[in-house]
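Have a look at the structure below, then the notes.
Of the protein chains in this complex, all but one are displayed in their positions.
All chains are identified by letter, namely A and B, in their written order; residue positions are counted from 1 within each chain.
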Amino acid sequence: MSTPGETLATADADPKSSLLQRLTRLAQDHWRTLVLFVPFAWLLIFFLAPFFIVLKISMAETTVASPPFTPMIQWVDEGIMHIRVVVDNFAYLWEDDLYVDTYLNSLKISVTSTILCLLLGYPIAYAIARSSHTTKHILLMLIILPFWTSFLLRVYAWMGLLADQGTINDLLIALGLIDEPIRMLYNTFAVYVGIVYTYVPFMILPLYANMEKLDWELLEAAADLGAKPTTTFFTVTLPMTVPGIVAGSLLVFIPATGEYVIPDLLGGGNVLMIGRVLYNEFNANVDWPVASAVAIALLLLLVLPMMLYQHIQAKEAQGS
Amino acid sequence: MNNGKRSIFLLSTLSFGLAFLYVPMIMLIIYSFNKSKIVAIWGGFSTKWYAVLFDSPEVWEAVALSFKIATVNACFATLLGTLAGLALVRFGRFKGRTLFSGMISAPLVMPEVITGLSLLLLFITLKEFIGWPDERGFTTITIAHITFSMAYVAVIIQSRLAGMVQDLEEAAQDLGAKPLRVLIDITLPLLAPGMVAGWLLAFTLSLDDLIIASFVTGPEAVTLPILIYSRIRLGLRPDINALATIIILVVAIGVLIAGYIMLRQQRQRELDLSMVAEEK
Partner (left out) sequence: MVNAAEYEDRPWLDPEAEPFIKVQSVSKQFGDFTAVDSVDLEIYKGELFCLLGGSGCGKSTLLRMLAGFETPSSGSILIDGVNMNDVPPYERPVNMMFQSYALFPHMSVEKNVGYGLRRDGVAVSEIEQRVQEMLAMVELSQFAKRKPHQLSGGQKQRVALARALVKQPKVLLLDEPLGALDKRLREQTQYELMNIQEQLGVTFVVVTHDQEEAMTLSTRIAVMDTGRFQQIGTPTEIYEFPNSRLVANFIGNANMFEGRVVENGQDHVIVESRHPECNFYVDHGMSIAEGSKVWVALRPEKVMISKQQTADGNTNTVKGMVHDIGYLGGTSTYRVKVGDEHLVEITSPNQLRPKDGNPPIDWDEEVYLSWEPSSSVVLVK
């Protein structure tokens, strides 16, 4: 990465130059290295290294101690025992129905929520993309605005709406539509509402970004060539918005799978999701090796979608 | 006509979507003025929950801590994220580029429980080996927040840089500016709006984070989300409605001001354009 200019700058080095001058020269010659080094080192220490620690601990044994797991150094000496321990924590996850059910339930909830977000988000993104310049800006701002307010409080707001004595039940009883309150809070339904509510902007924004770049004349061309609106939608609009659909779906699916707050606040004790099990395993049960093993399992579940998303992002960055 | 049916469908979905997004917040605000202690039952207008909120010292402490963390986090994340974005877009190929770009964008999609857990285990391991950090709290939360917010800043900076014509930087070089000079004179000033946006985003993300903070915090440090969470886990609380109302209003006003400034700049630009057109 050395440019010819750098060699020219060092060529006239004066041995008597002051510290400041030398520092300036150092900055001039090596700034590129510095620019790269600082964030790179930060990420290596605080992002990459922790994963290896999680991996190691997931292979340790639980003990009643602080920290509550067998020290890592120990298994360096006893290679055979090491392998036995590795199998243990993961085998435990596999054999315990609770974990398998949780795993499958998380997957079911996040896939269903993603589809719901798509069904709701697609027409909204379409409506925004096709509205006039000023309206577009206002609508986009309205979609983004909730994102800037506290996520926790927005989930909390639904507790007030969905509770047995909450706003919706009160309203329905007052209208005489029901006599008894419908149970809407602390079940899977509430979790769906919470996830769709929280993540639908993540579906709308990539879809909108995709649709905004579309050439709407193509739709007119399709109509001109005799396609009915539904045909136009399925043969022209939908195929062209696939990149937006994929990006939006991943942005909903990935965080929804690992979600903790929504199942905890809205799902009550009844809805098992993997993020919640991890949190409880760690904080309530103080079983760090199992929590780490759950984390690794969650990561395995998400690694493909995450890589797919990164791949799309990278392609996007190259395209523009 | 089909066109009409379609626009009715779109309009109703749009209205439903916006209602879905905003009704919960509006109800939150309305019930913050409820006299009754039970949130969902209206007992007349009152501002007493605001008084309860303002009288509570632990709320103020949590607000102060969260703002302190968010500010320090936003500054560092903007710096590191900008450097990372620059390196990725402008340095071409370098050793470890794939690893670097993977690491910078991974926090965007990493479940928070994993990030929180792994960082806590790192801090514990570090303490075991080098005796730092001896106490978890402000420092550990800030480090954790910087790690994931810098990814968001880097993405913003990357897209700005990619959209910025390289011509400008080449023109400066052509006129005799050395690379560092180009960075200071051209690249950074043009990146300034992106850096401001990145700072604001990092600030908000930090202010909003519950999970990562609750993993890496110690018993002493209670951030605002941790405080709110501990209160609402057990049910509805009118003073939390009051707090939510304040937060929503502050954000709404902030966004309105930002929107107004942007609109004015756009008007000015349009005015300039029409002026140029007339001169011709």
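In this text, a residue touches a chain if its C-beta (ideal position, glycine included) is under 8 Å from a C-beta of that chain, and two chains touch if they have at least 3 such contacts.
These figures come from a predicted structure and were not determined experimentally.
**Q** Looking at the full complex, which residue from B:D55, B:E128, B:E170 or B:E220 touches the chain that isn't shown here?
**A** B:E170
**Q** Out of B:I130, B:L234 or B:V276, which touches the unshown chain?
**A** Final answer for the missing-chain contact: B:V276.
**Q** Provide the residue numbers of chain B that touch the chain removed from this figure.
**A** Its contact residues with the unshown chain are 165, 167-168, 170-178, 181, 185-186, 189-190, 269, 272-273, 275-277, 279-280.
Criterion: only the chains that are shown with their structure count from here on.
**Q** Mind checking the centre-to-centre distance between chain A and chain B? Centres are C-alpha means, answer in whole Å.
**A** For chain A versus chain B, the centre distance works out to 15 Å.
**Q** Considering only the defined contacts, which chain B positions touch chain A in the complex?
**A** 2-3, 6, 9-11, 13-14, 16-18, 20-25, 27-28, 31, 38-41, 80-81, 83-84, 86-87, 89, 91, 94, 96, 100-107, 109-114, 117-119, 121-122, 124-125, 128, 143-144, 146-147, 150, 154-155, 158-159, 162-163, 178-180, 183, 204, 207-208, 210-211, 215, 225, 228-229, 232-233, 235-236, 240-241, 243-244, 247-248, 251-252, 254-255, 259, 263
**Q** Under the definition above, what is the set of chain A residues touching chain B in their complex?
**A** Within the complex, chain A touches chain B at residues 1, 3, 5, 27-28, 31-32, 35-36, 38-40, 42-51, 53-54, 57, 67, 120-121, 123-124, 126-128, 130, 137, 139, 141-146, 148-154, 156-161, 163, 165-167, 170, 197, 200-201, 204, 228-229, 250-251, 254-255, 257-261, 264-265, 275, 278-279, 282, 288, 291-292, 295, 298-299, 302, 305-306, 309-310, 313-314, 317, 320.
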